[in-house]
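Sharing a structure here in structure tokens format.
The full complex has more chains than appear here; those shown keep their coordinates.
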Amino acid sequence: MSSTTDPTGPEADVPQLVERTREFVRTEVLPVEDRFDGDVTAAGGDDLRRQLQAGARERGLLTPHAPVELGGLGLSMVGRARVFEAAGTSLFGGLAINAAAPDEGNVHLLAHVATPAQREEFLAPLVRGDVRSAFAMTEPAPGAGSDPSALTTRGTRVAGGWRIDGRKTFITGADGAGFFIVMARTRGEAGDRGGGTMFLVPGATAGLEVGRHVPTMDRSMVGGHCEVTFEGVVVPDEAVLGEVDEGFRYAQVRLGPARMTHVMRWLGAAVRAHEVAVEYAVARRGFGSAVAELGPAQQLIAENEIDLAATRALLDVACAALDAGSAAAQETSIAKTFGGEAIGRVVDRAMQLCGGLGVSADLPIARIAREVRPFRVYDGPSEVHRFAISKRAAKAARGRLSS
Amino acid sequence: MSSTTDPTGPEADVPQLVERTREFVRTEVLPVEDRFDGDVTAAGGDDLRRQLQAGARERGLLTPHAPVELGGLGLSMVGRARVFEAAGTSLFGGLAINAAAPDEGNVHLLAHVATPAQREEFLAPLVRGDVRSAFAMTEPAPGAGSDPSALTTRGTRVAGGWRIDGRKTFITGADGAGFFIVMARTRGEAGDRGGGTMFLVPGATAGLEVGRHVPTMDRSMVGGHCEVTFEGVVVPDEAVLGEVDEGFRYAQVRLGPARMTHVMRWLGAAVRAHEVAVEYAVARRGFGSAVAELGPAQQLIAENEIDLAATRALLDVACAALDAGSAAAQETSIAKTFGGEAIGRVVDRAMQLCGGLGVSADLPIARIAREVRPFRVYDGPSEVHRFAISKRAAKAARGRLSS
């Protein structure tokens, strides 16, 4: 694990890629999103995915974050920032270029940790868009959630491999996933730090059952957010991803960058809401002038510009740190927390700017609001990140005092 | 029009009424709301309305704001504040006691302005819950919206009556309404102040057509928010509500109190979201203690308590002023603006407090969030109220300077 990100490959001309991605999204993806009000299941689910990804493949836009040798463009985190934002201007855009959660983060993780055989078996088809995947870490209370050390799913040694038993929930993309990366406790008890191991489990494995879709407010993720049960699931030794008991460490490899790519995509969604709203405000008249000329509208517009710029700036700082090989824990926590909240504010102001239309499906804003809201909870709620941010600042202060 | 509100009738023991209303809602109304995720159409629409109102009628809880002589309890605005809040703890609660918008405001308006014949024909059945009604003022751009003087729908004198032509939109409850109170311009041109007249138009009148439901994010209002067309609709002279050309004045009679009752009901919804969330937080554990004992959770809970208390306090100030016969323009603007925003914040924090469950339909919070959001736009967006609040403060300052 020499570095946490790949350098952007030689094929990638980022500004041009951004341009082409945005154009692809505008002409091929947005019309579908608009027709189905962002409901990916209504729009076709995996059929839609395959159709959109075919278009991206044709244009050379598919899986741009994947290693070059696997057919990707080897984009660095900084490179991804602008491309994924462009993709995110449609709620289906990440899916269309095969850069949606959780696949995008799984590609990143596997590219750093998988053995050659695992790359072949799991990573390559994922990069090609042949399958989807899931990342099974979160558990129902009182298991692993905001506090990962509460992990209760068990990985037990059996002859030639491991048996996995436990329950997971909120597993994004589980329904229809070709394989799961499963976090299970192989040492210690719930509450202990460390002792987790990651396993690669094909979706068709006996004992793995995808249950109920949690009825969350968002509807743009293929495969939903599901409850998943592991009962006597047996996998061979080769299913271990990385080292035994080192799963929490790999989780960090995945989580920092995955948080940032979430911010990138939702930032794109916020940009669309903002652009739609400002276009509405310059075209619509009220109280004797264009709405965009009225003081309160100007306030909303300016606040949005500031929030978008600050999210982008913090994202770039975190991505540059990741690209430089840092764990960038403080930078990614800050970008995720600020970004997650700023994106919500931007979409909310865009909605307010458009009045009655803003809260209707006649504009895309209400739908975008529904999709981005859970992001303040997913991938670490703001509250947990603030706790961590504060801890690091306190540690630094103790260092200054004792020096 | 001697005063804008009725004194609370002698039958009303408000605290006991609150208790009984909340109990009725808890046992009879909430289970239906929860079963259908607050979607009133899925839950039965007018059939559900009749069934719930039968229960309220039986318990003496129906139309408590209506005049005593028509079978109501003659609640003052202050009396309504607590009762409607109790009803509002279910999204269907206002409907259940026949105090939902727009009927509640129409009862209020008719009780103040209608002739005896109009009371008999329109008000009495509305109070009994025999029919629903609509209030047709808002028009598609560039017509009457936040700026009512932009009114374009025409009322033209014809022999023995009036002909009404125009288009309305966002007409709550239009689909299935027994009658409409229609605002039409009988003098001047769009942009002129004054010159509006209110007409009582039965739903079955020729030329009145209810069109598309605007696909808004909320789903708890029977009859939707519709586009309505008036083409050569002819009504007799007796259909004029109050005086010709005085419609904007009556709109004020309706709007101040109607804004307050909106706040009351949504406050109840926010109270439910908050209570559900705090109950979750005391029951759920994380990071080694009950969630409710964690600093960030305590922050969210305390902020909610403050916002709820402030909304209630401002509401009572405005209601007392209305009960005293004041137009209470500043007080109602302040209570609507603060309350509308505070209610949104409370529900959002409740959602955040519950993490993944908060954004799912497993708890009622996400649904409440969806319902209350448009209230920052409906009945005067915050921005328009702030403009008016500021104008009045500036006028007062000019008065001080010139004295």
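Order of writing sets the chain letters: A and B. Residues in each chain are counted from 1.
Going forward, a residue touches a chain if its C-beta (ideal position, glycine included) is under 8 Å from a C-beta of that chain, and two chains touch if they have at least 3 such contacts.
Just so it is clear, the structure is predicted and the values come from calculations on it, not from any experiment.
This structure file defines a homomeric complex of 4 copies, of which 2 are shown in place.
Methods note: only the chains that are shown with their structure count from here on.
Averaged C-alpha coordinates put the centre of chain A at 39 Å from the centre of chain B. Those residues of chain A lying in contact with chain B across their complex are 138, 141-142, 145-147, 150, 169-170, 214-218, 225, 284-287, 294-297, 300, 351-352, 355-356, 358-362, 366, 369-370, 373-374, 376-378, 381-383, 386-387.
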